[in-house]
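Heads up, one of the protein chains got dropped from this complex, but the rest are sitting where they should.
What follows is chain A.
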Amino acid sequence: MFEYAPAPESRSVVDIAGSYGLFIDGEFDGGKDGNVLKTVNPATEEVLAEISVAGPEDIDRAVAAARRAFGTWSALPGAERAKYLFRIARIIQERSRELAVLESLDNGKPIRESRDVDLPLVAAHFFYYAGWADKLAYAGFGPDPKPLGVAGQVIPWNFPLLMLAWKIAPALATGNTVVLKPAETTPLSALFFADVCRQAELPPGVVNIVTGAGDTGAYLVEHPDVSKVAFTGSTEVGREIARSVAGTGKRLTLELGGKAANIVFDDAPIDQAVEGIVNGIFFNQGHVCCAGSRLLVQESIAEELLTSLKRRMATLRVGDPLDKNTDIGAINSAAQLARIKELSDIGAAEGAERWSPECPLPDRGFWFAPTIFTGVTQAHRIAREEIFGPVLSVLTFRTPDEAVAKANNTPYGLSAGIWTEKGSRILAVADKLRAGVVWANTFNKFDPASPFGGYKESGYGREGGRHGLEAYLA
């Protein structure tokens, strides 16, 4: 066998401070009440840094700073705002190696993905929205669209920097200012981004980063001087936010969970479909809201496809996220690992057949082997609930109509995939799927020009593309 020697990316390329304050009005300072959280490397459980927990007073300060900055920032000509965004994009490209290592350390995702997917997309988002900043009058939202004010943004831990980019780039391009709260398990790349803002000489207060857990997020979204709330995360928290924002006049976009169907027809390009299935569910350890977590395969090719899929899964390399050859890294937190284990055990208890390739896992850290469940039906909990881990539920269908019916039979509607060599079938099926993104003969492909968002319990509003401007303009 051709064994690959360890090929670790050097972690010394990035400096991590022992502790981090809050980034408010262009300066770092500690939280007023002195509470801290520890952020750990999920691959080793090593503590990476202590971060401040922002309390209500800190949120007041951050929102006030953003409100002060709003006056001058929103009055800048679009072309001037664009210069800052272009500058940020270029700095991110220049410092992408540092950021990729930091992201993999704090999140557990493989360096191959943070280097080849996350960071290029982050830079692309800033470049893309920089381009819109002086063309807002032509975006289709009236001749002179206005920014809203202070955007309170709360982002998840699965793509820490990319979700930051999705939130901050359109907000700044449209003339809003921002208070952003990263997830408590993955705050480091957002704090690094604060340094990027300083390097770009972004005026103080335009971007503020406040760290903390759920309470901090709640203070932020409930703050009366926040004009716009943008949240990406679980449907459960999304509901709470929708409740707290209701009736306040704040604008709200929610990007929530998913349980996407990846539909493979009998005339699919099989080898590429297998890659798409693997990429759909095992990319980023399955910590992807639009993950293809339900495989719907036409019964006539199910056996053949599963054989190919298992053979392919046996080559997945699970382990050290900083090793350049790692395909699947660490689960982001002990809590998430417990959730994945719980739902997987339920799947087995409900009678689905569980399979994982032989796969040694490290002793320390949070790990879960790539897993598929066959013999799953619509009645199984693992076919309905979002697992948010490397666990695939395999269901079969007989006809295109049945595939569409099963794909849509979920409270979610974020994404879907269609695999067939027949172009007419792609169009016909895509038309009937109630999902915000439908991929054809590919999966988990992202581009800043393409709007992203959900149907039903997957949320509302769109991020990305021209559509993504709308949430930040009146």
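Operating definition for what follows: contacts are C-beta pairs under 8 Å (C-beta built on N, C-alpha and C of every residue); 3 or more make two chains touch, one makes a residue touch a chain; residues count from 1.
Keep this in mind: contacts and distances are computed from a predicted model.
Matching "Spermidine/putrescine import ATP-binding protein PotA", "Ammonium transporter", "Deoxyribose-phosphate aldolase" or "Uma2 family endonuclease" against the UniProt entry of the left-out chain gives the name "Deoxyribose-phosphate aldolase". Shown as candidates are A:55, A:276, A:347 or A:390; the residue that touches the absent chain is A:276. When you scan A:268, A:416 or A:433 for touch with the missing chain, the hit is A:268. Across A:44, A:93 or A:441, the residue that sits in touch with the chain not pictured is A:441. For chain A, the residues touching the absent chain in the complete assembly are 1-7, 112, 116, 267-272, 275-276, 315, 324-325, 421, 441-442.
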